[in-house]
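Contents: one structure, followed by commentary.
The complex is shown incomplete by one protein chain, all other protein chains being positioned as in the whole.
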Amino acid sequence: MKIDRRSFLSLGVGAGAGIALSPLPWKLTDDLSIWTQMWPWTPVPKDGEIRYVNSVSTLCRCGCGIKVRKVDDRAVKIEGQEGYPGSDGSACALCMSGIQRLYSPTAIRMPLKNTGTKDAPLWQSVTWDAAIREISEKLGKLRKEGKPQALACISGSDKGTVPALFRRFLQAYGSPNFMSMPSYEDAYEMTLKLMHGTDSAVGFDLENADYVISFGSGILEGWGSSVRMFKAKSAWKDKKVKTVQVDTRLSNSAAKADLWLAVKPGSESLLALGMAAVIISEKLYDKKFADQYTFAFDSWKDAEGKEHRGFKEFILENYSLSYVARATGIEESQIVKIAKEFAGASAPIALCGRGQGNTPGSVHEFMAVHALNALAGNINQKGGVWAMPKDDYIQWDEAATDGIAEKGLETPRIDGAGTEKYPLSKSLPHRLAAIINAAEKSPVEVLLVSGANPLYSLPDSRAVKKAFGRIPFIVSFASHMDETSEMADMILPCPSHLERYEDVPTPAGMIRKVTGLARPVVRPQYNRKNAGDSLILIAKALGGSIAGSFPWAAYEECLEKTFGDKWKTLKETGYITEDFSPPYWDAAFATPSKKFAFMSEVCAGAEKKGGTGAAKPEGEENTFPLLLIPFDSMRLACGPVAPTPFMMKTVSDHMLKGKYTVVEIHPETAQKYGLKEGKNAVLSTPKGEAEVKVHLSRRTAPGIVAMPRGLGHSGPDEYISGKGSNFNELIAAVEDPVSGLDAAWGIRAKLVKA
Amino acid sequence: MDSALIPEGVKRCSFGKFMVFISIVSAVLLWGVYAMLLCWLKGLNQTNMNDYYGFALWIWADLAVIALGGGAFFSGFLKYLVGKDELKNIINYAVLIGFICYSSALLILAIDIGQPLRGWFIFWHANVHSMLTEVAFCLSCYFGVLCIEYIPLVLENRQLNKVPFFHNFAHNLHEIMAVFAATGAFLSFFHQGSLGGVAGVLFGRPFAYREGVFVWPWTFFLFTWSAAAFGPCFTLSLTKLLEKISGKKLVKDNVIELLAKISGWMIFTYTIAKIADTYYWAVVTAPGKGQTLMEFYTGNAFYGIWILVLEVIIGGLIPGLILITNKGRKNKYLLTTAIILACIGVSVNRWVMVLQVMAVPVMPFDTWALYYPSWQEVATTILPVAYGVLLIGISYRYMPIFPQERELNPID
Partner (left out) sequence: MSAKEQKKAKRFGMVIDLDKCTGCGACMVACMAENNVPFKKDESNKLDSITWMRVFKLTNGKEYPDADVCYLPRPCQHCEGHDGHSPCVSVCPATATDYSRETGIVSQIYTRCFGCRYCMAACPYHARYFNWWDPVWPKGMEKMLSPDVSVRMRGIVEKCSFCFHRYQRAMDKAHLEGRRELAENEYQTACTQACPAGAITFGDLNNPGHAVYKLKQSPNAFRLLERLGTNTKVYYVSEREWVRRAGDNYLAHEKTGQVAAAH
């Protein structure tokens, strides 16, 4: 057949039309569009059986109840657990993104041994047997050398069974050097010791308070049990309870308070004492409490007839309205008004402990604030501040000690706590670095770290890093890589917070005992062991009285035995709680006079050592004309646990931009130093320097640089690391003369254009 | 070498010279194609667009070329429907430019969307309320019309025209071209308007929003009007440019002046309407939404009131005034200045209606968002320019675009 042009064309047209009318192009187009709707590399979440499992969070000290939504054995969502004491149905950003921690590729899956150096670690996985053997051999050798005291431990907390097992281990081993990471709870404990004479934890009946004044406490920044504080704050608003925030910077707590008192930095305690002076001079204090249940409120004569000045006279003489107004920057009339309102309320409460409360602070500041609660007669009362008995569910027999241990335990603590210098304190880990760095050879030869990330969280972290570099053997008990683990010689991996049992002791500030139980929500993913189990294995390997002090086969058995007949309830309901009603004033105090003490003998000496009130920030004003203060945010985790990728998404670009922390300065400061919005600058302090970006804001006063805490992690992954700078690298601890606790609230600084 | 393909009776540069030109432009084109492929394969993260700047540089280019390509439909409208027969001497070129502009616009849209392979959903799941749906339909249809208008030009190539079928086909197409021109004009009136509507209907954006009649905001009419007004200036500019490059006169002055005069009056009247629209918007519409005129032009590093002056006065009123005067049109320099200013004016208008809309904060606590394009965006925006230059070069060389060329440039 001859194909002429005409038939060729018609054939072509026909074919075209045919194809167009056939299903082929439509099918192809459809397939194409379906393909673009589900690219093979876009994950498709698997469906499965849905279940909810309740647990309690160990991600921070607050111990909130959580509810985990599961699909088959995958955890997909964490929410608050309804009805859980305190947190009741809510959780904060950290816990809600906790699944990202569970499934993080940076989870440590097996014991790791550093075969490189501390500066350039080389991780090699080893078997559990080998790891335990190596650690116990090291520890056995140390004891043989008669130096059990060269073992030290830094624990994230001093409450609960895991810290108790570490303390016990050190006891049996023969070292007094158990340290727990500091917090404002330590300062409150000291305050109650001095003013009430009791060894107790502070409790706040926030829900029943009808007037609240916070001296820098970040009610909405993570202070106290954060979720409970949020709920309390909203309840105050509904009940029209007046809230006053004393803060140098317009923190979120200040912004949400009914009144913000913008005090000069470091003058919080002066304001408290100034208010006390007004309350006393106007005779607005609780007469019954002052007259019958306090010691030395008025001047008195001792047995030898010597005249002692009372609190009343001391305050009236030293804290005149004009002086306090000048020192704090708050108008006299304002101070009088607040003092009158406070004293006039039926259940006023004054809170102390700056920001999230990660730095303990000055004991005198706490005492000054607590004196206000006492003047209002609101101690151990409804809506007031309570001295709470500490958790006592751990009732183990005393650890057995052999001769080596006994000798070791008699040596003074390396951090100086409980020594002549700081007789009242229990643990001062922030002093460790300087002591190690000053010594010719590190007094700590083996360090155990559990539930803490001291390399990130202790002040002057560069010095801490140097010190840790000098410790011959560090064992880190951790579930994820962090700054401290990076410096370890051996890492013993712990299951993540959703894969293990652990008791959660009563959170800070509660007015009832609440013991929660964290439980495995999903099947453990890797071969990891609870720190308690690792410790039991090490103890057993060491043998002798040490092994004898750890009679449990495993940590779970230890937990079960510890709770005894309460274990069943705890395991079933997830928590046990016990109501508490505080004793009346006649039975509340255990000071020598059995009365409330406004002032303490201990302080009398301290006054000479360093004066009262807030610590003086380090640095010369000439070289460092500005004052650097930190601020906390609920969108960042400031504790040992690094923030999650989801949290990083919430962080404002006024806190972090690219790899730079953004610091806040007043426009006037910016002009003075030639700095511009969003531009880079070098921030330096006597401790270090960091390149930052500046944000101009009227939330801070001229002369202040405000810097967010919680940034600048060096690990564990690209979502977190290398973002911003760690505030702790720029700050130095300032020792409180009474307690030795870190009382630093800021440091002098310089900011120059980069 | 290629002399057999070159139209009879005209002179073209040497093949070698032509190939150098082709190579240079192709290199630029390939750079653009590379950027385009990056956008397709790696996604729009190759651009500097963001969630505030969802429309950016190339969408401006898209709108601008469609406005500038408006010379095609409006010349067609004038020639076939109004009966300005002299325009037959420039209509081929206008159609070519229109074809380039519209094919570029469609290409840009295909790069711009996040899921190009689903692009056809716009037809399949069409939402009649959306101006973009209207744009898509009319734009595609009108592009079809432009193809039909451009095909006879191609078929008139010396060699192709020897094929009887092509010859007849082209001839027949010419016969019914008025029908297509009318259809094209109708479609254009609509899609140019819809493009104006794209911004004008954004009642959540007081900077863009305009009141109007029925479903059409005033920008609907202003865009159609401005495309008709300014498009011919672009045709004229490119004619002047080609004349300059080829060193030959290609279109007679009376044709140029006629088109310039019509364009001038269109621009002049458009500008008056635009001023009225701006005035009403500044005094009634925007304040009704709580914003004042100057809020739109202060508080950022780029958008000052200068841009309004540039658009309306320098790029609108001035060229309009020049072109409506006989003296202005006759003066070579004034004419050139006016048509260039006009092209700038309409381009600035499209810029403002796309990019400034994205930049202006609406929520009182929001901030100005400024943006600069990535090289991939620049390259992809230049891509159609290179493509246009190439197509003009080839078309001019091998097709009888300018009917008066032979007469104006006798070879012997």
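Things to note:
By letter and in written order, the chains are A and B; residue numbering begins at 1 in each of them.
Note that in this section a contact is a pair of C-beta atoms (placed from the backbone, for glycine too) under 8 Å apart; a residue touches a chain by one contact, two chains touch by 3 or more.
Predicted, not measured: the structure shown is a model, and the values here were computed from it.
The chain not shown here is touched by just one of A:Lys237, A:Lys337 or A:Lys753, and that residue is A:Lys237.
Considering the whole complex, the residue from B:Ser14, B:Asn127, B:Asn254 or B:Thr298 that touches the absent chain is B:Asn127.
Residues of chain B that touch the chain left out of the display are 43-45, 49-55, 112-116, 118-119, 121-122, 124-127, 129-133, 136, 198, 201-206, 287-292, 357-358, 362-366, 369. Along chain A, the points of touch with the absent chain fall at residues 36-39, 41-48, 69, 71, 74-80, 87, 89-93, 96-97, 99-100, 102-105, 220, 226-227, 230-231, 233-234, 237, 250, 252, 255-256, 260, 262, 634-635, 645-654, 656-658, 666, 697-702, 717-719, 723.
Definition applied: only the chains that are shown with their structure count from here on.
The mean-CA centres of chain A and chain B are about 63 angstrom from one another, to the nearest whole unit. Residues of chain A touching chain B in their complex: 5, 9, 29, 32-33, 35-37. On the side of chain B, the complex with chain A involves touching residues 115, 117-118, 120-121, 165.
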